[in-house]
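This report concerns only the one structure given below.
Apart from one protein chain that is not included, each protein chain of the complex appears where it belongs.
As written, the chains take the letters A and B, and residue 1 is the first residue of each chain.
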Amino acid sequence: MTTRIADRRPPALLIALNGFLVVWLVIAAFPFLWTFWGSFKVEGDFFSKADWMNAITGPLTTAETGSSFTATGYVGAWVQEEFWRAALNSAIVVVSVVCISLTFGTLGGYALARSSYRYAFWLLLVALVFRAMPPVTLVSGYLLPFFEWNLWGHLPTAIIVLVAINQPFTLWMLTSFFRNIPKDLDESAMVDGCSRFQAFRYVIIPVMWPGVITTGLFSFLLAYNDFAVTAMLLSKENQTMIPKIASFLGTTQTKGNVMFAVSSVVSVTAPLFVLVMFFQRQIVSGLTAGAVKG
Amino acid sequence: MTISIQRLAQTVLLSATALACTVGIANADCGIKSGRVSIVGNEFPAIKTVAANAATCATSAVEVKSNLTADHQKINLAGMSGNPAEYTSAVIATSSIVALLNEGVIRPLDELVAAHGQDIPKNRLVTIDGKVMAVAFMANAQHQVYRKDVLEKVGVQPPKSYEEMLAAAEKIRAAGIMQYPVGGAYAAGWNLGQEFVNMYIGMGGEFFKPGTAEVAVNNDQGVAALEMMKKLTGYMNPDYLTHDSNATSAEWEAGNVALMNMWGSRTGVLVDTEGSKPEVYENTMVGAPMTVGGGAIPATTLWWDGWTVAKNISDADAEATFIAMKRGSGPEILNDATMREAVWMIEGYKPAPINEGVMQTMTMGAKPYPMLPYMGLLHTALGDNIADFLTGKEDAKTTLADIEAAYTAAAREKGFLK
Partner (left out) sequence: MKHRTFFWFFLPSAAAMFLFIALPIVSVLMQSVFAPHQQVVREVENCSVFGCTKTTTVDLAATAALREAEPLGRFVGGSIYTDRNHLAFSEVAVLASTADGISTFLDGLLNLPFYGALLFTLTYTLVVTPLSILLGFVVALAVNAVPRFLRGPMIFVSLLPMIITPLVGALILFWMVDARGVLGALIQSLAGDPNLSVKASTPLMWAMLMVYGIWSSAPFAFVVYYAGLQTVPQDTLESAMIDGASRWERIRYVIVPHLLPLTTFMALIKIMDNFRVFEPIVSFNASAHAQSLSYFIYSDLGGETRLLSSAAATSVLTILGVVVLLSPVLVRTWKTYGRGAA
């Protein structure tokens, strides 16, 4: 259908749009491609203060390793520094955060969408104000009680904090999504004798996946890229990927370690590529049904 | 002052001639019966070495773990406030011990030193009001780093003062060798504040009215320090306000800079063969710190890094922590690999030529960084405001007045001023 309309676009407009798209794709991808290329160089080339061409040609890489490409960044990060442990922790955190966030969010969002009382609006509003709180302040406030009650450093603590911080956004997204599912669906089920929860379970859940997946993508990105919470609340052995990358950089950058960080960043992007490719159809159809009426 | 330096030199020399035993990291019997050791600290190679060696004391009855992170200052206080404290030891420096002292979360070590630390040289003990509060294991200071070949080309000796540095920089520029021959960690924030502290001390200034928390930097020395900083920035890469010590090192390695005041702990990487051309790393030399304005005290500060023991832990844990940390910073940890990680204040340390800068800073009678409860507040105020002067937005007097006002508001909040 969209293709049919696209076919009818005047050529001048198509050229302008496609030209713009090419420019955008270059701008969006250039830093990543640059990083990808540079991750196979030594630090002196990639972060050259002498000449940026060094990052492309790699004279110091050749001088120091004997070849113009080197995988020392990757080997150092994954083998020597055991980045896979952090990857494992990240996987636990991300999967838990997405599952718990969506469970809490679908229940809450459904309730907010189906309530005709004013307090539902006020709750959404309060959630929005909650989101205005700078996370730095929140996290520094957690430290004392968490240390006191021996909660600090464990994965579940970081997971539940990330879930809570992400709840306002999840609620807003899912509420607008549920509002777009016709009320008649679950109400007719209730006329047939289902309880509210049964109606939710048997009627709503089967049709809600697209919106849930989209919201899940944003939860995923939040948990995956989080630094503020995980850096401050997790102990060394429970460290996730982003704080691990930060520790490669350190306060005073140690030679070579910076390239561990660069190669880790490239590695970290790979699962996201798979994820986006896998879910792109759902992302789209999800928002289709969901955020339309904001 | 001089006595303690002699003592340090003696210990260094003595143990250099004594047996040079290099021990790899292997589990050692430290003589701890049981207990819990948990270390928090900054993350750089020397501290990693200390933590790794402390961990060799771990046995089935002794747990040793560490959390080394750039965010250590944000979590060490909270982590030592509980009872029992999560961390039994915090690795800190001259300035960061103050936050722990202010809240009283670390314990005096006199009894532990008497029981288990008789062999720790007395000069490594950091005392406050006669009580041992920390044990230092490394020293650091900013001092001069220069390019021998460049100075020879323009025919000048390594500068002894900042005035000579300016003259040398002018010659290098006039000779067309480098447009911006001076380097410096002038990034707005902590680094920039530190450069002012150096320069102001070199000018002979006092930061506070004696014995009080009342700030006193808005004076002639303050103006002179700012003016000198501004003159130096005239010879720096125009991006100087974004250059922290990492970026400054990168500038050096790229061969863009010939003269700078740099941390001793960062000079090791400048002379290794990685990251720069032979012309740069072979000609990188260190020298004594420079004086300024005709003063005798060099415009720099001395720093130590050391470890502490938490107050809110059982005596058994404190004992275990003391023994493990003593072991982690003892002579056994020095070997070929660790030797160049820092200027260790450990018996048996042999300084490499590149570490002479810190040694000379000590012998020149440089002052330690002021260990005052409210110095951190002033440092922050300095770092936040000096850029306005350097970029030409304000004159020196206004900047200093802004600094004093920002500090005073913060010190009132903290209860240091009424």
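Keep in mind that, in the parts below, a contact is a pair of C-beta atoms (placed from the backbone, for glycine too) under 8 Å apart; a residue touches a chain by one contact, two chains touch by 3 or more.
Just so it is clear, the structure is predicted and the values come from calculations on it, not from any experiment.
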item	value
Visible contact partners (per top-of-document touch definition) of the missing chain	A, B
Hidden partner chain, touching residue among B:58, B:177 or B:405	B:405
Chain B, residues in touch with the chain not shown (by the definition above)	1-2, 4-5, 8, 73-74, 77, 94-96, 98-99, 101-102, 104, 123-130, 136, 139, 187-189, 192, 211-213, 237-239, 241-244, 247, 254, 302, 304, 345, 362, 366-368, 370-377, 379-380, 384, 387-388, 390-391, 394, 398, 402, 405-406, 408-410, 412-416, 418
Chain not shown, touching residues in chain A	1-3, 5-6, 9-10, 13-14, 17-18, 20-21, 24-25, 27-29, 31-32, 34-35, 47-52, 55, 103-105, 107-108, 110-112, 114-118, 120-121, 123, 125, 127-134, 136-138, 140-142, 160-161, 163-165, 167-169, 171-172, 176, 179, 196-197, 200, 214, 221, 224-225, 227, 242, 245-246, 249, 261-262, 265, 268-269, 272-273, 276-277, 280, 283-294
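Simple rule for what comes next: only the chains that are shown with their structure count from here on.
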item	value
Of all residues in chain B, those that touch chain A in their complex	42-45, 65-71, 74-75, 78-79, 81-82, 85-86, 245-246, 249-251, 253-256, 265-266, 269, 272-276
Interfacial residue positions of chain A with respect to chain B in the complex	42-44, 47-50, 60, 64, 140, 143-144, 147-148, 150, 152-153, 231-232, 235-237, 243, 246-247, 249-256
